[in-house]
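A selection of the complex's chains, in situ.
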């Protein structure tokens, strides 16, 4: 079976998904929609798809599934529309920045029994997936502590920051999902500290750029997350998980793995400097997983509920950072 | 100038210091005291020193300095006695488990103008010292986040746990000192989570075995500490410091650095399994630094005040873990 796709949103991340669809033998990119027609045309030309309006895709008989890459504030509405239209839905995170709106949207999804997968791409990184597999295989015994390092090469423009929902909902949310993916139990408490160390303008916009978070589960498992909006040496993405029998870790990925030795010492080039090159395999695997979900009629994972859970942890972290108290959460 | 030493306490750590003194060309081990005479004799025989009583060492004209390795609850008393006796003092951490008692003791030290150095050996590890030097040299710009991983190979006996003052005062205290050594600013707030995941008996003794801590300074710098009383793969001791221009990290040390590759993959042997072999260089460097302090009449570092600061952070972490609130501290 071939899954026929409509792509909503032809921006940077839309292109990544278009390429993943085109390269997948079980998928076909049929149509692309974007308010900015030139962007839609560029992708449709590259992959032999049509430019259509969102309405046309909604009604199209030749489209089985949509990928939503439009601006965040349109996600929930589009999910509801396409759920009602009977399409399988892959939506970039987040469903919405407001947990209440997400709940309402997921209720619609539930009612329509639509397939909804949320784009936490990192679960599909081969290295992080291998960490999870090692845990599942019993390599480290019972999970006890998860340590997540996640540092962006550089801060986004302040305009983006203002619309982003803040660092916890925009950046740490990936790490909250990863913590849930690896902890094996839901967090029940969140402590967070948040500072402005990288760029004062981020602070003036009401946000933070450097945060540290501890999550704790009911049985006392802990996850530590360390974030910064700046890492001069590239996109720093590491995970380690400690268990009763040992530890499993995923190291950083490098575009070029050479080392030069000289009087000054041993030097390796910087890491990837962009999330799209760092996670290029993850994006392809993610779409493949979505296609498998659609063709096999399986349960989507990560689901809308996973998206909501990560958002709730983000909300709790923000509250903790502001109040100086550990905030209780109830996710399951 | 040769510094003439009296050693108080001939146990495990006493032996380490005795060897460091004997190997140092600027030092001489003159006398050893221990309630358990056989232990004292063993060391004195090995290094050509005498067995003496504490009183005799206190009054001895041929002793310039003492190393206090007796049980923790005798430290403060002995510091006061030897400060009054005009000896330079190196005391194993902690000065006392009670901050008030430490304050009183340090007041005596101040009044007598005695030299008092406290045994935070990790500052003298060549690799951690190199991390600090890289920071001082400007290699990473302004410090922003410190991440300390500190995991013991195995939990000590529950009897020890009961007398230890708890994991924060016994184990994390080293990491609090390291955080202060690297942050470049005093912490003003502490958030901690603490669990019993390794051994229920530790919980029954009123202590924890797995903790995560965030420290924050006035300008928003953060330190994250992750501790466990168990690491099946050895003594896990790592540091990384992130700054405005980059990152500096110290990796684990290994007694044997080979790698075997086979069908199962690439395998390196476990880490050191004991703090004394892991930090053997640090102990020697520490005594060398104390000798230099004594001979040059310099200010001791780490000082009694450093010992008190780390203890206050431990007290704050315990309070935070119990109350679920970030605890404010004032160290300078």
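Worth pointing out:
Labels A and B are assigned to the chains in the order they are written; within every chain, residues are numbered from 1.
Operating definition for what follows: a residue touches a chain if its C-beta (ideal position, glycine included) is under 8 Å from a C-beta of that chain, and two chains touch if they have at least 3 such contacts.
Predicted model only: the values in this text are computed from it and were never measured.
Here 2 copies are displayed; the structure file describes the full homo-oligomeric complex as 4 copies.
The working rule: only the chains that are shown with their structure count from here on.
Computed centre separation for the pair subunit A/subunit B is 41 angstrom, with centres defined by C-alpha atoms.
Note for the complex: subunit A touches subunit B at residues 142, 144-145, 147, 149, 151, 189, 191, 193, 195-198, 210-212, 214, 216, 219-222, 224, 226, 228, 230-233, 236, 242, 244-247, 324-326.
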